[in-house]
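Read the structure below first, then the notes.
And now, subunit A:
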Amino acid sequence: MIRRVLSRPAGRIAVAILSVIVLLAIFGSALAPSSPLATTSAQLGHISGSHWLGTDYLGRDTLSRLLAGSRASIVGAIEVALIAFFIGAVPGIACVYLGRVFEWLTLRLVDTLISLPFLLVAVAVTALLGNGMTVALLVVGVLLAPSFYRVSRAATLSVARSQYVEAAQLSGASLTWIVRSHVLSKVLPPISVTLASTVGTGFVVVSSLSFLGIGVQPPAPTWGGLLSSDLNYLSYQPWAPVAPALLIIATVWAANLLADAIRDVSGDAGRAYVSARVKRPRQPVLSRGGE
Partner candidate 1 sequence: MAFITGTAGRETEPATAAAADPILSVRDVHIRDQGTGREIVHGISFELAPGQAVGIVGESGSGKTLTCRAALGILPDQLQVSAGSITLAGHDIAGLSGKQWTGLRGSTISAVFQDPSSYLNPSIQVGPQIAEVIRVKKKVRRREARDRALQLLRSVRLRNPENVYSQYPYELSGGMLQRVLIAAAIAADPKVLIADEATTALDVIVQAEILDLLAALREDTGLALVIVAHDLAVVAQLCDQVLVLRHGEVVEHGSTADVLYRPRHDYTKLLISEHEQYGLDRFLDSPRPDQA
Partner candidate 2 sequence: MASEDRGHAVIVARARHASRSLLRNFARSIAIFLPVFFVATFATFLLRALSGLNPARIQLGQAASPTEINRLEASYGLNRGFFAQYGSWLNGVLHGDLGRSWSDGYPVSTLIRDGLTISLTVATLALILGVVLGFALGALAAVRRTTWIDRGITSFLSVISVIPAFVIGIVLVEVVAVELKLLPSAGFIPFSQGLWPWLSHLLLPALALSFGCMSSVARQLRAGLIGAYRENYVIGAVVRGLSPRRIFFRHVLRNGIGPALAVLGLEFPALIGGSVIVETIFALAGFGQFAYTSAQTGDVPAVQGVLVISIVLVVTFNLIVNLALGRIAPAARRGV
């Protein structure tokens, strides 16, 4: 599947951009010309030879902060997506086998989670529970879990009840073989799509939170935090928000592009439509920002 995604131009662009971003995340601090925390006296300085993107209000080199900040944001987004995956996929798969009551309970929980206004809850709960990064990631992960729940439940339903699994079992195929050849191929595409778009959404949420100063401990730099301080000094450095904004936009756009490419490549398997006994929510399966 990876090969097929790469064969499309959209897939190539997305993977290219994301690879750059990931490299930045890994090597950003090392690449930074100066320490992101080192303050100098050249406050709010303009673009110059020693400071390619100028300095912020404390005299810190903006470029270094940008490079160093990439890790927090990207890692945060990936962690959020993984947390959401586990919290969502496990009940999603399990509820097919654990009976109606469990299913009803989890469905109601999911309904609750979707109807909560995202950022508000994230802000409120994180702040109440200590303002730390781990808490923030957990909360956002929980909030983003519903899409994984829906997708894995739909995929599991379509596989568990399908006739070819029964037929395979009847003809004596081993469970591992069934899982590998049938279940995975049915389940992997929609989950990959959701994963990609959740990384995108998670990234948006994490940077929004860091914009508000939640989840990150200053003076550690994040892209959202950079934008926040840029806002205060907009009249002095009107061009300052451009760099972090572009990076944020590029990352989110690439993540969604990747999700779209995977979905296009997987055809019908990529759309985890649920039919028959499941109540059809007439809404897009993926969360906001990932349509």
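Just so we're on the same page, contacts are C-beta pairs under 8 Å (C-beta built on N, C-alpha and C of every residue); 3 or more make two chains touch, one makes a residue touch a chain; residues count from 1.
If you want to know what made the cut, all candidates are chains of the complex that A comes from, given by their letters.
No experiment lies behind these values; they were computed from the predicted model shown.
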Touching candidate for subunit A, same complex, options 1 or 2: 2
Residue ranges of subunit A in contact with candidate 2 within the complex: 108-109, 111-112, 114-130, 200, 204, 207-208, 211-212, 224, 227, 230-231, 234-235, 238, 241, 245, 248-249, 252-253, 256, 280, 282-284, 288-289, 291
